[in-house]
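All protein chains but one are shown at their positions in the complex.
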Amino acid sequence: MKLTSATKVLFLSICLIIMVTGAVGAQDAAPTGDITFVFWDNTTETRAGWEAHVARFNEKFPDIHVNLIGVPGIAWSDYLNGTATLIAGGEQPDIIWVATEGVRFLVDLGLMMPLNDLVEQNAEELQPYFDDTASTLLDGFRIDDSLYFLPYSWNNMVIYYNKNMFDAAGLDYPAADWTRDDFVAAATALTADTDGDGQNDQYGFSGSGGPMFFTLPWVFANGTDIVTDDFCAPNLLDPGVIDAVQFMHDMIYEYKFAPAPGTLTNTEIQFINGEVAMFGAGRWPTGTMYREGFEDFDIQLWPGNPEQTTEFGVDGFGIFQSSQNVPASWEFLKYMSSQEVQQGLVASVDSGSPLGNIPASRTVAEGLSAFPPANYGAFYGSLDGNVRPVTAPPRFNEMESIVARYIDQVLADEMTVEDAMNAAQTELMSVISCN
Amino acid sequence: MKDNTVATQAQLDSHTAAVPKPRKPVPWGRIFTILILGVGALLMIAPFMWIISSAFGKTTEVFVLPPRWLPQSFSSKNFEDVFEQVPYGLFMFNSLKLAVIVTIGQLITCSMAAYAFARLHFPGRNVLFFLLLASLMIPGQITIVPLFILVRNLGLYNTHLALILPALISPFGVFLLRQYFVTLPVELEDAARVDGASTFTIYWRIILPLSGPVLMTLAILTFVGMWNSYFFPLIMINSPELQVITVGLTLLRGQYGAGALGPIAAALTMAIVPVLIVFLLLQKYIIKSIVSTGLKT
Partner (left out) sequence: MAEKVLTVKAMKRREMWTAYAFIAPTFIGFFIFIIGPMLISFAISLFDWNLLTPPKYIGLGNFEQLFRDPRIGSVYLTTFKLAIMIVPTNMVLGMVLAVLLDRNMPGLVRNFFKASYFFPFVVSAVAVSIIWTFMFHRDLGPVNYYLGLLGIERIPWLNSSTYSPIAVMIADVWRNVGFYVLVFLGGMQAIPRDFYEAAEVDGASAWRQFRHITLPLLSPTILFLGVISVIGALQIFEQPQILTNGGPGDATRTIVMYLYEHGFKFFDMGYASAIAISLFAIILVFTGLQLRLSRRWVFY
């Protein structure tokens, strides 16, 4: 059979049209099927919050069935352990909610899917999201130019201070650009032995040691980090690190304005009771303050030494490389990162959202103004100054455990800072390396 | 010691009862004994009193000094906070349900095996018994991953069966019961056998009724152990509606353990008080049974 060129063109055109419309049609058809979402579940509120989100997601995508798996735990590391056990047991989740601490671990094992292609395909739709999310938060989820997670919420470390106690001591509230010396002066003035038994029962500051997140602000304020920037070697012998750990020790034993750390603390309640004037935390204690009806407090950025640097950690959603249903997972991921969902973070204490974290969206974060602290701007606003993400190499859990074990000995006054950091440095060598 | 075991219960009772003695001037020794034991008992009870009275106080009053050993006020706020944060009532129900099922199951499986090891002759008896004993030395934590994989392959992940099935048997229980069974007199069994009773009838009609105290001991230990279990539920269960009380307790400690302690005190109280009530109701039997375990070992 001989075809004229016209027929050829016609034929080709028809083929093309069929292909294109077919493809377009495939793209338009809403994704369907089952997907499994793993999240950190520590309270009824948490689960109810996620269930509500899924219900609203299903209004738009009724044919996607989201299977929720909540993994309990006290810290991110417990949650990560639980998730790993799940996967080892044969569960194949599609989407995971994870924080900075676990990002490199998962990506290094090749478990996570780079989202670059998906993001590009939806560039227009996602533009508002990227415009509204601080680039610093996104940077934490970008490894070698690949974006693995979309930020959902985050926390920084700020100083909470009890205004009544500052007033009673006749002190000015901390200024935005205060330094470690200002901090020491205030904390010393706020420490007292109220019942006269020779031992302090009112402390200027409480809470250091333990999890990495509580140790690093002092290190960052000295302009350094506990590992090198490329995560290839430990950096504990850096004078800045040694000075920071020495300071944590001195707060307890030299200046005596901080209590020795313990496994179970009541810091937030002591703060409300006027037994602790300042403590360091992210946004999470605001829930307790709200429930107890305590409003006479505010927050300030971490004191510099002398330059200020704020520590932060961010969490978000990613898709597993092994996912069998990427289209549906991607739809869910986009929905979970939306402003609509993040809105639930703002009014956590009323409507039941996960952790009372700071929303990743700058617009949504403005809503924090509805609740104390008055200086809520120090939460999102800190991203405009010097910030550094919590140090999280692939073997974060091991690093945290080693560093905490030695710092605890320093804070128990049983090891000198030099000895402790030397020993920790040696032990970390095999954990932090690029070979 | 084997010879006097039959008389034990009667003996125990007769010598527990205070025997009137001729009047002595002042029983200093006795007063001193009771005083020491009294101080000890106070040390055992006081921490519970403190936690319970803290639970009923305000959240901001959990840690007031001097410590309050009796409730000063009755506020239910801490309890409300607990229920707001976790489905604690469900946790308690789940713990109770699991403990009861597993206790009954272990009583059956252990007593049957123990009877076989105590009385019946069969090839491999010693080897199998030694195997059971040796397994007591395996740290439970290490089999968790293989067990987890197994449970998943059986389709039991996130079901109560995942916690029940592995707990239905107990090498320790077999050991405990066997040690008791071998001390029981054989005569009754021989007589029954002559009358044509089957082995099962002997086990069911003679051995079990004679073993009330040791079965009670095993029941208590199993119940306490199951009520206590933490590691397993933490890993095998992920739905809150199936979770148990111990995991709930640790979850309440909150992120970085910096949460308010009032709700934790309330949750502890709710974990303790039901046990306390059951214990007070049954304490006579519970204590007798544990004491009688001492008689037989």
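All chains are identified by letter, namely A and B, in their written order; residue positions are counted from 1 within each chain.
The rule we apply is simple: a residue touches a chain if its C-beta (ideal position, glycine included) is under 8 Å from a C-beta of that chain, and two chains touch if they have at least 3 such contacts.
The shown structure was predicted, so the numbers you read here are calculated from the model rather than taken from an experiment.
Asker: One chain is left out of this view; which of B:98, B:113 or B:218 touches it in the full complex?
Answerer: B:113
Asker: Looking at B:101, B:165, B:188 or B:210, which makes contact with the chain not pictured?
Answerer: With B:101, B:165, B:188 or B:210 as choices, the missing chain is touched by B:165.
Asker: Name every residue on chain B in touch with the hidden partner chain.
Answerer: Residues of chain B in touch with the missing chain: 1-2, 4-5, 8, 11-12, 15-19, 21, 29-30, 33-34, 36-38, 40-41, 43-48, 50-51, 63, 65-67, 108-110, 112-113, 115-117, 120-123, 125, 128, 131-132, 134-147, 149-150, 165-166, 168-169, 171-172, 174, 179, 196, 199-200, 203, 220, 224, 227-228, 230-231, 245-246, 249-250, 253, 261, 264-265, 268, 271-272, 275-276, 279-280, 283-284, 286-287, 290-297.
Asker: Spell out, residue by residue, where the missing chain touches chain A.
Answerer: Against the missing chain, chain A presents residues 77, 81, 84-85, 87-88, 109-111, 197, 199, 201, 259-264, 266, 270, 395, 397-398, 401, 405-406, 408-409, 411-412, 414-415.
Everything that follows uses one rule, which is that only the chains that are shown with their structure count from here on.
Asker: When the centre of a chain is set as the mean of its C-alpha atoms, what distance in Å lies between chain A and chain B?
Answerer: It comes to 41 Å between the two C-alpha centres.
Asker: Which positions of chain A touch chain B when the two form their complex?
Answerer: Against chain B, the touching part of chain A is residues 41-45, 47, 69-72, 74-75, 82, 85-86, 88-91, 207, 210-211, 213-214, 263-270, 272-273, 281, 284-285, 288, 291-292, 355.
Asker: Provide the residue numbers of chain B that touch chain A in the complex, in ascending order.
Answerer: Chain B reaches chain A through residues 59-60, 62-63, 81, 84-87, 145, 148-149, 151-153, 157, 234-235, 238-240, 243, 247, 250-251, 253-262.
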